[in-house]
Every structure is written in C-alpha cells, then in structure tokens.
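Apart from one protein chain that is not included, each protein chain of the complex appears where it belongs.
The block that comes next holds chain A.
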Amino acid sequence: MTITANAPAGTQRSVLDALEAESIHIIREVLAEFEKPGLLFSGGKDSVVVLHLLAKAVAPLRVPIPVVHIDTGHNFAEVLNFRDSVVEKYGLNLVVGSVQEYIDRGELTELPDGTRNRLQTRVLLDTIEKNGFDVVFGGARRDEDKARAKERILSLRDEFGVWDPRNQRPEIWSLYNGRHEPDWHVRAFPISNWTERDIWAYIQRENIELPPIYFAHRRQVFERDGMWRALTPVSQPNEDEQVIIKQVRYRTVGDASCTGAVLSAADTVEKVLDELAIATVTERGATRADDRISAAGMEDRKTEGYF
C-alpha cells in the first residue's frame, strides 16, 4: 500500500476549485439521501450560485428539483424578470409561496413599518410542509453573520421549523447525516464556506448571469438610517426625505422595502471585485435594515424558522 509521502505530486487546487468541489459533494449527498429536495431561490447572487452548482453536480441531467421562491410581494421588477428567465433557461419547476396572498386572505397582518421580511417565515414553513419537502437547499454563508457562523451545513429543523443552536448535530469529515424525524426537515447550505468575495470571483470565472440591480445604475433613491432606499411603490419617502437620482448598486437582494443600495460606479463584475477589495462595511450591515433590529437579529429570526 502506498503511503502519502510516496504518492505522485498533484498540483495545489485554487480556492474556488476547492470550494466548488466541496459544494458539489454536499449537493450530491443531499440529492442521493433525501426523498424530496427543493431549492430556495430568491434571484439573489448566492441562490444563483447554488443553482449553478446544482446544475454542475448532476450534469448532463436537468436540475431534478423545483425552485422555491418565497415572494414577499415587495420585489424589484428586475429580480422577478430574472427569476422567470432562469426558470426557463434551466427548464425548472417553480413553486411560489406568496406573502401577499396570506395578507389578502387575512392570515398574515402587515407590520406597522410595512416591511415583510419577518412575514416570510410563516409562508416558508407552510410551503415546505405543503409540498412535502424533506430538505431545502439555501444559499446562506457562514461569513454573513455570527449565528450563521455556527450553523451546520445540514441544519435540522423541528416540526415547528425551529433551529436549536444548543442541539446541533456534529458534522465530521465530509460524512453528512441528514436522518430526521418524519415531521422535521433539513436546510442544506452547500456554500456555507464561501465568502462574499469568493462568490463574486466565482461569478466572474463562470460568467454567471445576475439580476441587473447588482451593478451600478442610476436610480431614484432617498436616504434613510444611513442607507439609500429605492423609490418603489412599497418604499416611499417620508416628508423630510428627499428623492434624488444617484448611481447605486445592491450588495444583497431582498425585500425592496428594507434593502438598501450602496453608492457605486461598479457596473461590471470586475469592478465589483475591485470595490469589495476596499470595502469597509459588511454586506448585511450596509444594506439590510432587517439585520439592524438588534445584534441578535439573525439569531432571533433563525430560531423562528427563517432561512
């Protein structure tokens, strides 16, 4: 038997190749071991990268699982168009869980501030249950937040959809164990170990298409809480807030009523990467009002069943 020291020397693989291989390994384990997987797909860059990896993991097959969009009703039109073109391109089934329909039926009540991020949780859990998904892939990354830094790649959710950080299953080597109680489900995060910069570098390398709002464009905005909010039907200025035109782009894509833009001239992936190299503010800190509620913002939402 050969031992390592005598083995022929291989070449060191690049960071992106190593991350890509790890993600594909996770995706294949999940596809093989679960009965009914789905992919949470917002049209945001992270879910776009997960879809790209899914397609690679099963090539030459068609992506064998549906994409699930939890639609807050507060969308950027560009993102919805993008979603539909992706569904078409990959030949996917699309499942939509609509927050608006819940509100129209009186099953959810609009929050006083008009944002809908927190309303998504109920719709997400119902959509998972109704469709019988035993696992859903998500594009969460551990570098996003300290709650996510501790979350497993396969993260168990109990019958209430709740994440219990005190009772996580140890994850050792690349042996994943997704067994769970019948009314539980699993969230699978194959790009857990990627950073924001890795995502952009991969988008560049693989020439992956994104919604246009990720790149600098001129838009009507107003300033609120140190963030540039887009002028949309669901995000309107108060009396003392002035609408102006700025060149902006988005670092994350979320509910249009609480996602802010950053001032930027980066209109290509290359320029976004240059900008990231000198960025001084974290992605969620810069652009997500929903994470600013408290230091434990993400932790609280995760334990309620959020992504």
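Note that contacts are C-beta pairs under 8 Å (C-beta built on N, C-alpha and C of every residue); 3 or more make two chains touch, one makes a residue touch a chain; residues count from 1.
As a working rule, contacts and distances are computed from a predicted model.
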Options "sulfate adenylyltransferase", "TctA family transporter", "Cytochrome bc1 complex cytochrome c subunit" or "Serine/threonine-protein kinase RsbT": UniProt name of the undisplayed chain: "sulfate adenylyltransferase"
Of A:131, A:177 or A:220, the residue in touch with the unshown chain: A:177
Which residue of A:111, A:149, A:243 or A:265 touches the chain not shown here: A:149
Option from A:169, A:246 or A:271 whose C-beta touches the chain left out: A:169
Residues belonging to chain A that touch the chain removed from view: 1-15, 17-22, 24-25, 28-29, 31-32, 55-64, 89-91, 142-143, 146-147, 149-150, 165-166, 168-175, 177, 179-181, 192-193, 195, 197-198, 279-282, 285-286, 295-296, 299
